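Report on the following structure.
Complex shown without one protein chain; remaining protein chains in place.
Up next, subunit A:
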Amino acid sequence: MMAAAGPSRPSVRPAPPPDLRPGETAELAARLGRLFGRLRTLDLAGVAPAPVFRPAAAPSPAAPGAFVAAL
């Protein structure tokens, strides 16, 4: 009996390969973690992530004619 057609299931990916040099990777990851600790000292209440991906058609944050005005 054929299986009933249903929604396609996402393919299962293999686990990532082991790190090349696990000790060095862990050391670098730990160094980055310590670095990020600095950001935990900031009061970020009410701060949203920066909108770096603006919609393509959105108006520019600069006023029209800013290039000319800058001169």
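Everything below uses one rule, namely that contacts are C-beta pairs under 8 Å (C-beta built on N, C-alpha and C of every residue); 3 or more make two chains touch, one makes a residue touch a chain; residues count from 1.
Just so it is clear, contacts and distances are computed from a predicted model.
Colleague: Tell me the UniProt protein name of the chain this structure doesn't show, selecting from "Sarcosine oxidase subunit beta", "Rod shape-determining protein MreD", "ABC transporter ATP-binding protein" or "Amidase".
Modeller: "Amidase"
Colleague: What is the set of subunit A residues that contact the non-displayed chain in the whole complex?
Modeller: 13-14, 16-17, 19-21, 24-25, 28-29, 32-33, 35-40, 42, 44, 47-50, 52-68, 70-71
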